[in-house]
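Every protein chain but one is kept in place in this view of the complex.
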Amino acid sequence: MSTDTSTTSTGSAADGKSAPGRADRAIPRTGESITERSTLIYRALRWWPIALLILFLVAPYSALPLPGLLDGPLGSPGSLQLIALCLVYGALATGYDLLLGRTGLLSFGHALYFATGLYATDLAMLELQLPFAAAALFGIGCSISLALLLGSVSLRVTGIGFSMVTLAFAQAGSILVQRNPGGVTGGEEGRAAPVEMLPDSLVGIENTANLYWIALGYLVLTLAVVQWTVSSPTGRIWEGIKENERRVEVLGLRPYGFKLVAFVIAGGLAGAGGVVYLLLTGGATPQAATSDATLALLVMVVLGGSGTRWGPLLGGVLYTWAGHRLGDLANSSAIADLPAVLRVPLSQPLFLLGALFVAVVYLLPGGLAKLPARIRAGRSKTDTVGVPGPAHSLEGGTT
Amino acid sequence: MDTVVLLTCTGLGLGALYFLVASGLSLIFGLMDVLNFAHGALLSVGAYATWWAGTEGGMGFWLAVVFGTAVGTVAAVLLELVLIRPLYNRPRDQILATVGVGLAVPALLMGIWGADSRPFPQPAALSGTVGLFGAIVPVNRFVLLAAAALVLVALRLFLSRTRYGLVVRAGVEDRAMVTALGIDVRKAFTLVFAIGGAAAALGGALSGLYFGSVHPGQGTSLLIFAFVVVVMGGMGSVTGAAVASVAVGLVQQFANYYTAAGLGDLSVVVLLAVLLLVRPRGLTGRLA
Partner (left out) sequence: MTDSSFLTSGQTDPAVGASSATSAAAADRAALLSVRDLRVVIDGLHILHGVDLDVAPSGVTALLGRNGAGKTTTVKAIMGLVPRTGSLRFAGTELVKLPTHLVVRQGIGYAPEDRGIFAGLTVAENLRLAERDGSPAYDLVHELFPELKQRAGQLAGTLSGGQQQMVAIGRTLLNGNRLIIADEPTKGLAPKIVAEVADVLERAAATVPVLLVEQNLALVRRLAGTCAVLADGRTAHRGGTAELLADEEAARRLLGVGRPAPAATSVPGPAPTPTVAVPPPVVPTATVTKEVAP
């Protein structure tokens, strides 16, 4: 094992824990024990997602107060509800990024598939009298079918045309839900989930922890699906499509089918999110279907970092948390005492989020996930002068 | 018969409103490939500036409209210079930045003047009705139509008679080639933003007349239908936007009246999707 130390510390250097690793190599003989320890720390740090997951799993048993972050103690129903909502939106953003960050598709209609899962599940229980599990499967099935149908249609156009068609379809869905056809969707009011159709363990404030675990499970599922598909051969083709669709065509592949797969997977994940959201909030409301809901997902993804593993999750959690906390902040006395010039903008969560969004786009391309790398790059100032690569003479249509 | 006349006039009035928003949107997208999600916000800015000048500012109605239009124009120019221009090499980020502005500005208006609708000052001469073929039609429909017609004529004159109009028309076709003729196309960018902002703000001022009130989300709710108009009319085509505006306004009014409410809105949106799919490039040639 000791012979491996130099390689492992090199590995850790690549992962940003470089300082101890480099010191080891400078003093190879005397630094033996330091190396061992740093390797152990590094090993432990590599498992941080698992550690975090365990922390999240046991959070309902904790009474830890987190003043500023949460109103009540960690395990209180109110806190769990907010955290669960954050996790659901983090997962939704992660699924949405399968389109935006992984395949390069700017869809303005993702909320439609979320809302489909939400409403179809709710209505299957209310109107078809299906038990919850069957209704959930029905809801997700509806989302997948709709994504397959509308995706196969809207992916026939590319670029901003695709964005426009997805926006149009989603808007049609949003109008449909709001107009309350046949009294089914409940119009502006929405429809509350039927308590009698839900399992007892998922109803009532004392069971918030169960809902929280379901939200956590949904997040893990989404992360796993995204990670698995992105690292699959299909995922590499998505990457190619994102970078240069023409080049994928040159390789003799049809991007259409691959994009459709991404669209359907993302739609199915959003539908599953709708099911979890239904449980969490106890009903379906038309806000879920609006274009604002899609724009919110877009903001989350861009805020956190599009095309990264943890960025969309981070963005979704932060956005949701901030949306709730900023609402509280807006009503707090600290804001009320400010002069109007400051008080008015600060009391509007959407203004702050919109402004933050612009700032992120403008000042922080790549989102929060790229921030550590940017700071490191700024600190080390290592000018990586681009060495001209091998002779790629692939000139699309030039000369 | 009188119902048809009323619906036609209302549809045309709505179409005029769409045109005021869509004409600028279309020019901006045609020239710069920027889908301006902040365009609805510019309309809201124009509406609120007009409302403010007409009530708290104590201006007369027409002066207030001029003021509102001017404020919207300045806002649009600032938007282009401060936010769009630095992102010139990042087209997707340009769209995202306008999304952010489109979220922030209505929220700011809401913060300042509240979320509720504000009654809009209606000058006596414009608040009445006229009889037309047996129908009683509100005068403000005709004000909107006249304003839209005026903007259409002015835009067409600008595009056909001036050098900058020529640059804009050429830039819609091939922006790079315009620069390769020695023309600084960025000046044209600022100009189309100014024109688009002015038209949208005028639309905002007059939408207060049409709806009788202003509220912060006014522009955003009109924006999606303006998108429909832009795509249907062909990006960068002012005349196409005019035709599509009338079509969308009329279809919406008639379908909403004669079928279930909301079906008109739905049919317009579905129409857009179908059109885009049948003629993905034919409409604009520049969609991809």
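Note that the chains are named A and B in the order they appear, and that numbering of residues resets to 1 at the start of each chain.
The definition used in the following text is that a residue touches a chain if its C-beta (ideal position, glycine included) is under 8 Å from a C-beta of that chain, and two chains touch if they have at least 3 such contacts.
Note that this is a predicted model, so its numbers are computed, not measured.
Which one, B:5, B:74, B:135 or B:166, makes contact with the chain that was left out?
Per the contact definition at the top, the residue touching the missing chain is B:166.
Which residues does subunit B use to touch the chain missing from this display?
Subunit B touches the chain not shown through residues 163, 166-167, 169-170, 173-174, 176-185.
We take it that only the chains that are shown with their structure count from here on.
Quick check on the complex: what are the subunit A residues that touch subunit B?
Residues 106, 153-154, 156-161, 163-165, 167-169, 171-172, 175-176, 178-179, 181, 291, 295, 298-299, 302, 344-345, 347-351, 353-358, 361-362, 365 of subunit A touch subunit B in their complex.
If you look only at subunit B, which of its residues touch subunit A in the complex?
29, 33, 35, 83, 86-87, 90, 92-93, 95-97, 99-108, 110-112, 224, 227-228, 231, 260-263, 265-266, 269-270, 272-273, 276-277, 280, 287-288
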